[in-house]
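Structure in structure tokens, see below.
Removed: one protein chain of the complex. Kept in place: all other protein chains.
After this line comes subunit A, so read on.
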Amino acid sequence: MEPLSWTGALGPWLVPTLEAALIALALAALAHPLALLAGYRMGPGPEASRSGPGRAARLTGGLLRLSLWALAAVIVAFLIGGLLVQPDAKGILGRIATRLWPVWLSLGASFALVALFRRRLGLVGHLLGNPAGAVGLALVMFWVFAALFADQIAPFDPVTDVIAGMKNKPPGTPLPPPGDAAYGYYLLGGDALARDVFSRAVAGARVVLAIAPAATVFAFMVGITLGLPAGYLGGRLDILLSFLANLVLAFPVILLFFLLVTPEIVAMGVPTYMAGALFLFPLIFLTILWNSRFRTRPPLRAALIGATLGLGGWLYAGLAWNADPLGIVSMPAGVLIVFVSVVFVNAPSVFRIVRGLTLDIRTRDYVAAAQTRGEGPWYIMLWEILPNARGPLLVDFCLRIGYTTILLGTLGFFGLGLAPESPDWGTSINAGRGLLQFVPFPPLVPAVAIMSLVLGLNLLADGLREESLKE
């Protein structure tokens, strides 16, 4: 079989269009600032000041927008065209687009749903009207769905499918005969161990998106549980906790990670103890949450706390101490270390944000109103203050998942924590970096993946911030 070209049958038409669009974009991007500058220089006559930028600037501005749209349209045409043309006319892009069909379907469906119930969805609904927010949401959702449907999308197993003769092959290389494998090509080439780069990137999304958000949630639980009382009660507790937070923040992250994976330290059980302490926080958090809210309704309170402690205790025993009596819940040692270190370095920043927000919100009259009702401090912290801090916290949550993703990449890159054959993006980059000059794709693809996910998260955070300010 022939190796695939990038664009397949669509190439002859779309590639020149793409080039044209790119050239137009480059020209407009160069000309627009010049035109703006010139318009300003010319001395703003009465005309100019009323009509805004000069005519030349308006022209170049229009051109800029037009070429951007054209570029987007060509890219979409690549994807849609790739999906639609005959199987044997597809290029690499077309085939990738085809493999990703569950993602497109779910993306379309979820955006349609959001658009349909826009009015009722509040903040998420408004996001669609915000360009940055919408693009960010799309990117994030893309990776979420890719992670969800990784098994359907990836043509090969990311770890075990090692096919002889595919080592370090460029993208679009057909499998050597006999082609009895499930799929005929390595779409983005093979890596140094002859595994499919495309499948590994997709499967890596699953690893990253399983760890990053969960670890961030844990970090938030810790930060909130400690930050609220530090801000609300103040005094010595605040001084002590702030000092500890600064201490952790001042500690070099990488050194911390190296320490945590050192066999002696692992043998001493340090990561497990840390997990034992850190994983306790969600339990504490939920328990005081229910206790303070439903203290006036004892039966409901007892039920909720019982459920939390029962379920949470079981998960806790399994995850932190690997001591699930039923033997269902457990966490691999490597993942545990990564998880613990990510929570450990993120929690202090969250702590500081929560503390600052609490200091501000506790001066509000509704907090005083709760005090004059005789509410306890935890009720006030969790039910009066925390809900009103949610805007900035949500924004930070998005950003922090992004940091965590990068952090996971860094950890993987240093070979810390996760197993060396793990398909996660950091490990893949590390594995491929040696031959970067000759075989660029194995490290490049996961790098682009990290970049696009983090970019999406940051855009989403920007959109959320803008929209919540408009409220």
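Definition applied: contacts are C-beta pairs under 8 Å (C-beta built on N, C-alpha and C of every residue); 3 or more make two chains touch, one makes a residue touch a chain; residues count from 1.
One rule holds in what follows: contacts and distances are computed from a predicted model.
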| item | value |
| --- | --- |
| Protein name (UniProt record) of the chain left out of view, among "Peptide/nickel transport system ATP-binding protein", "Zn-ribbon domain-containing OB-fold protein", "PadR family transcriptional regulator" or "Alpha-ketoacid dehydrogenase subunit beta" | "Peptide/nickel transport system ATP-binding protein" |
| Option touching the unshown chain, where A:Asn168, A:Asn388 or A:Thr410 are the choices | A:Asn388 |
| Touch with the omitted chain, as defined above, among A:Asp157, A:Asp324, A:Asp360 or A:Glu375 | A:Glu375 |
| Per the touch definition above, residue among A:Pro3, A:Gly62, A:Gly129 or A:Pro420 touching the missing chain | A:Gly129 |
| Contact footprint on subunit A, counting only the chain that is left out | 44-46, 48-50, 126, 129, 296-297, 364-366, 368-369, 371-376, 384, 387-388, 390, 470-471 |
